[in-house]
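Only a single protein chain was left out; the remaining protein chains are all shown in position.
Here the chain labels run A and B in written order, and each chain numbers its own residues starting at 1.
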Amino acid sequence: MAREDGCLITTTDAASEALRPDTRSGRRRLSLAWLGTVPFFAYALLFLFLPAGQILIGAFKSKTGGWTGHNLNLLVHKPYITYYETSIKISLLTAIAGCILGFFIAFAAIRDGTPRWIRGIITTFSGVAANFGGIPLAFAFISTIGNIGIVTKFLHDHLGWDIYSTHFPIFGNFTLFSAFGVGIVYMYFQIPLMILVIAPAIDGLRREWREAASNLGANSWQFWRHVGMPVLLPPLLGATILLFGNAFAAYATAYSLTAGSVGVVPIQIGYLYSGNVLDDPHLAQALAFGMFVVLFVMMAIYVPLQRRSARWMR
Amino acid sequence: MRRHISPSAAIWLLLAAAYFIIPLIATLLFSLNQQQTGKCCSVHAYGTILHDGAFWSNLKTSFLLALETIAIGLGLFVPTIYLVHLKVPKLRAVLAFLALIPFVIPPIVMVVGLLSFYKGSPSWFYAQPWGFLATAYVILAFPYMFFSLDAGFRSIDIHTLTEASQSLGASWITTLVKVILPNIRAACLAASFLTLAIVMGEFTIASLAAFHTFPIYIQSINESEAYPAAAVTLMSFGITWAAMLSLLVIGRKRGARGAVIAGVR
Partner (left out) sequence: MAFLELQNLHRDFGTNKALDGIEIALGEGEFLSLLGPSGCGKTTALRLVAGFDRPDEGRIVVDGRDVTRVSPNKRDMGMVFQAYSLFPNMTARQNVAFGLRIRGQRRDERDKRVLELLDLVGLSHAVDRYPHQLSGGMQQRVALARALAIQPRVLLLDEPLSALDAKVRVQLREEIRRIQLELGITTLYVTHDQEEALSVSDHVAVMYRGRIEQMGSPAEMYSAPATPFVAEFIGTMNRLEGTVVDGGVEHGGKTLQIEAARQRPRGDRVLVLIRPETVEVDRANGASASPNTLIGDVVTQTFLGPVTRLKIVGTGVDVIADVPTQKALGLPVGTRVTAALPAEGVRLLDLKEDLPQIAEEPAPAGP
């Protein structure tokens, strides 16, 4: 018996040795493998890190070549600070609105009772709509609720409602070509992005929780209050942050809608490049640097949040 | 268990349908407006676009750019991700981290950096879309390509496949091309279609760097002629839709999953 045991051990040992990744004799092989990743990292260095570094450094330089905090100082004063404020305001509002609306639509598509095919359509369409931004989207809305848009005319001719002379609370008079209008258009890709991101989290809400809660006496509200919302809160927050970043970085849509007149930071950067000669590259870099800081802070909140929400879903 | 759709769910879905479909319908109607009267119906706008030489040249430029980006991207990322999965698994975390970078460095920020850094570079690179734009687009497409390819590599047992291939005498190149690639075909296709959608819709970098791509063309039409603008807008939507549907079909066939979210803003 003992001898058989001994043989068994040797066999398993040998087998596991063969399967274990090479550590000692493989050291040379390992360095070759590292070498294989060089093209990729070289590419990233050349076309991502160095240009990014250029922004970092250039933001602190002046036209004459010396170090200065002047450009960054400009950023915290008008008019530039207003641009950041506008950017943040639009991004925040469309992120929150996108979160709420996107959640309700996603939930409506996924919940019990809704036919399966509806979910498929919503997901597919969201995939397309999340990509359908920028220039074409802007014009689609111009065709719809622009000055001579189809819906504008319809509302005016058939319902006697001139939306362009309507005063909305908080947002003021309606016009597509303003921060308000831009926000409405942004929803076209914010909501689908939200749907795509939150759908897996909604799926993760196990039916057993709902049923157990009901079985224990809870009604719908109580379930959402005690179980549903607490579980969904981290993914919802994470998704909102994602939407914020998405809107904050958007350029093409605002550009096309307002011919570059709405005061958000990306547009301002674009302005600096609209002439043939770039007047002050360092200002552009400072503005870009400012954007980077905002987005970095956003990411710093997002990543740990993601990790936390994943933990509960196990 | 509900047997019928909840009324509140129905309302939300109807409202969503309205918000998302009406602009498309409106654009369609707008594009069919006659030039003189501003009312329905004529395909004049489509004719104008299709007869415009600039339309075809810009479309071609964007399309070729997309192909170039896909080629460089796959050529660069597939071997790298393969190598990482096979030999250097610790680097995968680094790659995944890098894939988050575009959220912190969006196109508008990236283009500022690229334009200043490469200011003095030779014109065959700096002044050509095939040089400057393509290299930027590869970086832009990286996160989406990474997630698709990474998922593809994770779904097959590359260790076993590689070892089997090598034990039968194949070289690295042969293994990569004849054994690995066919097995991640779905992931590669998914990555390609995503990249296609991104490149065909990218405006920011092309605009600030003053190149003539399809979205640039659309914007110029937007600024000049209203009804043809609607026509070309719908065509652009159709292209995105086709790319995404292809993605869906591939995904259904091989179960390849990847990030479906590319940001064209």
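The rule is simple: a residue touches a chain if its C-beta (ideal position, glycine included) is under 8 Å from a C-beta of that chain, and two chains touch if they have at least 3 such contacts.
All values derive from a computational prediction rather than experimental measurement.
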Quiz prompt | Given A:Y164, A:W209, A:W224 or A:Y271, the one touching the chain that is not displayed | solution = A:W209
Quiz item: Of the residues A:L72, A:L155 or A:A218, which one touches the chain left out of the display?
Solution: A:A218
Exercise. Decide which residue listed in A:V231, A:V265, A:L283 or A:M298 touches the omitted chain of the complex.
Key: A:V231
Self-check item: Residues belonging to chain A that touch the chain removed from view
Solution: 206, 208-209, 211-219, 222, 226-227, 230-231, 311-314
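Methods note: only the chains that are shown with their structure count from here on.
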Exercise. Note which residues of chain B are touching chain A in the complex, please.
Key: 1-6, 8-10, 12-13, 16, 19-20, 22-27, 29-31, 38, 76-77, 79-80, 83-84, 86-88, 91, 98, 100-101, 103-110, 112-118, 135-136, 138-139, 197-198, 201, 203-204, 207-208, 215, 218-219, 222-223, 226, 229-230, 232-233, 236-237, 240-241, 244-245, 247-248, 260-265
Quiz item: In their shared complex, at which residues does chain A touch chain B?
Solution: 29-30, 33-34, 36-37, 39-40, 43-44, 47-48, 50-55, 58, 101, 104-105, 107-109, 111-115, 118, 122, 124-125, 127-136, 138-144, 148-151, 187-189, 191, 193, 196-197, 242, 245-253, 255-256, 259, 266, 269-270, 273, 278, 281, 284-285, 287-288, 291-292, 295-296, 298-299, 303
